[in-house]
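Missing here: one protein chain of the complex. Every other protein chain is in place.
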Amino acid sequence: MVPETYYIALSAILFTIGALGVLIRRNALIIFMSVELMLNAANLAFVAFANTYEHLNGQIIVFFVIAVAAAEVAVGLALIVAIFKSKRSIDVDQMSSLKG
Amino acid sequence: MSVDLILFLVLALVSVSAAIGMLLSQNAVYSALFLVINFATVAVFYLLLGAPFIAMAQITVYAGAIMVLFLFVIMLLGAEKLAPGKVLPYQRPMAIGLAVVLMVEAVYLMLGRNPSVAMIIPPTDATNTVDTMRELGMTLFSDYLLPFEVTSILLLVAMIGAIVLTKREKGEQE
Partner (left out) sequence: MLLSEATTTGFFFLAPWIVFFPVIGLLLNIIIGGRLSERGIGWLASGASFASFVVSVLLAYSVWIGHGQSESVFLAEWMHVGNLSLDWTFRVDTLSTVMMLVVSGVGTLIHIYAIGYMHEDVRFKNDPGRYRRFFVFLNLFIAMMMILVSGDSYLMLFVGWEGVGLCSFLLIGFWYDMDTLGRPSWANSNAGNKAFITNRIGDFGFLIAGFLMFWYLGSFQFDQVFAAAPELAHAHPEIVVAITLFMLIGVAGKSAQIPLYVWLPDAMAGPTPVSALIHAATMVTAGVYLVTRSAPLYTLVPESQYVVAIVGAATALFAATIAVGQYDIKKVLAYSTISQLGFMVAAVGMGAYVAGMFHLITHAFFKALLFLSAGSVILGLERGHHHLAHHGDEHNDHHEEVFDPGDMRNMGGLRKTMSTTFWLYIVGTLALAGTFPFAGFWSKDEILLDAKLHYPTVYWMLTIAAFFTAFYMGRQIWMVFFGQPRHEAAAHAQESPKIMTIPLMVLAALSLLGGGLNLPFKGFHTMGHWLAYTLSESEALPLDLQVAGVSTALVLLAILVSWLIYGRKPLKAGQPDPLKKPLGFIFTGMENKWFVDEGYQAAIIKPFKKLSYFLADVVDWRFWHDWFHEKVIAGTYIWLSNIALNKYADQRGIDAFANGLGTVTKNLSASMRRVQNGFVRSYALSVLLGVVLILGYLLLK
């Protein structure tokens, strides 16, 4: 029997790792992947709650999250490709022309 | 120490290791593959949590479509190592620090006040039937009909967006 809190803790750890990835890595693709990791961690938490409290709302939300994540990845990667065309690099540190 | 717990711990370890691997790997392809492992373990977790449909959706969409897309783009744009960065020296330590703080807060949140003593319900044969699937579909198309339709439009929009963004301008050089 696994306590619910273990799953939530795991979710938190994965989420933190994903946040770290967003902050530390300079490769735009790795950052994107870290974002997907974070989403995944949230999905895990949802499903754990859906199981614990015996209703399906959590699963349905996860369903939607996955759909939206897919859409987002499509657009995001298209963006990165477009940026690569002009900047010839996917290092986010080189995309600082909005500096003030 | 039941089987579920052992299974959970092992899978958790794998999952976290994969995540850390994705984080630390300098090679983008390796990172993508680590992430695939992570997604797979998470899918197994979904199964353990009695959500088979979600587990399949995870494998199909996430590990199958999304990571393939990632690998396509990685191959396209270059998985080579980036030059070591010279800016933001405070970024890394501060990020780690804040992440630690975040984790501590999360721990406190869960275990500090009114810790839940609920246990998850392991899946049984009774739950792994098509009935749960049917129930999922029914809820989806009745209570959540609007989000469902909107999501479909969203996917359409994303597709259009992706095409527009990568369309070659007239006369533009490759």
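First chain written, first letter: the chains are A and B, and each begins at residue 1.
The rule is simple: a residue touches a chain if its C-beta (ideal position, glycine included) is under 8 Å from a C-beta of that chain, and two chains touch if they have at least 3 such contacts.
Because the structure is a prediction, the values reported are computed rather than measured.
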item	value
Selected from B:56, B:75, B:109 or B:138 as touching the chain missing from the view	B:109
Residue among B:95, B:121 or B:140 touching the omitted chain	B:95
Of A:2, A:19 or A:75, the residue in touch with the unshown chain	A:19
Touch list for chain A against the chain that is not drawn	19, 22-24, 26, 92-93, 95-100
Contact set of chain B toward the excluded chain (per top definition)	87-88, 91, 94-95, 98-99, 101-102, 105, 108-109, 112
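Throughout what follows, only the chains that are shown with their structure count from here on.
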item	value
Distance from the mean Cα position of chain B to that of chain A, given in whole angstrom	6
Of chain B, residues touching chain A in the complex	2, 4-5, 8, 12, 15-16, 19-20, 22-23, 28, 31-32, 35, 38-39, 42, 45-46, 48-51, 53-54, 57-58, 61-62, 65-66, 69-70, 73-74, 76-78, 82-83, 85, 87-88, 91-92, 95-96, 99, 102-103, 106-107, 110-111, 115-122, 132, 135-136, 139-140, 143-144, 147-148, 151, 154-155, 157-159, 161-163, 165-166
Contact footprint of chain B on chain A as seen in their complex	1-10, 12-14, 16-21, 23-27, 29-30, 32-34, 36-37, 40, 43-44, 47-48, 50-54, 56-57, 59-60, 62-64, 66-75, 77-82, 84, 90-91, 93
